[in-house]
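I am attaching a structure below and will ask some questions about it afterwards.
The complex is shown incomplete by one protein chain, all other protein chains being positioned as in the whole.
What follows is chain A.
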């Protein structure tokens, strides 16, 4: 099972470096090897042949309904992990299944902007006038992921998936600053969406596919869905409460 970038399954590794698709290119494999730590726990994953087909994945929401290929999904995953990384407090975005959360959101109302005003004419406007793009969030993410890959190739001649963390951060920072040219939307806006979606995936109810095992809530000390605090709210002591989700309502 792969839950962070240092523990990547063989199948992911092959997919993201292009080996599986039969497109092994000069530096690609080496770049991939540099990017990954294939020691330690990683080896046992190799022996088990990849995380997607483990028993845990069967019958679970961990599959893609928006992204079409593993490469794009992996770019998204790594970007979210840079935004919300694993640390001694607990899992990061990947360990919390945030990429699956985002994938599922992009396939639904969120991705299609079904509650937003999308009538033209479209104009850039002033920053105080807010989102004025003709693009839906799904379109923005698709383009944004592609632009992240293009930028990685441009700067480092590597796939975004093969960059080290510092290089990824440089590219994400360029997006955040609005320095990357995108069509119909600014890269800063795309980054704002990506960052917000990452936090949403880390902290929303697990029924949406992220916040795996409520670990996002547990790290933060948020007890999730609780019926009442009327008996505790006057207590001066901080209350550590085991979280509960709506699925257990």
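In this section, contacts are C-beta pairs under 8 Å (C-beta built on N, C-alpha and C of every residue); 3 or more make two chains touch, one makes a residue touch a chain; residues count from 1.
The working rule: contacts and distances are computed from a predicted model.
Its UniProt record calls the unshown chain "GMC family oxidoreductase", which is the correct pick from "ABC transporter permease", "GMC family oxidoreductase", "High-affinity zinc uptake system membrane protein ZnuB" or "Purine-binding chemotaxis protein CheW". Touching the omitted chain from chain A are residues 82-85, 87, 89, 92, 109-110, 113-119, 121, 123, 125-133, 169, 172, 176, 195, 198-200, 202-205, 208, 216-217, 219-230, 232-236, 238-239, 246, 249.
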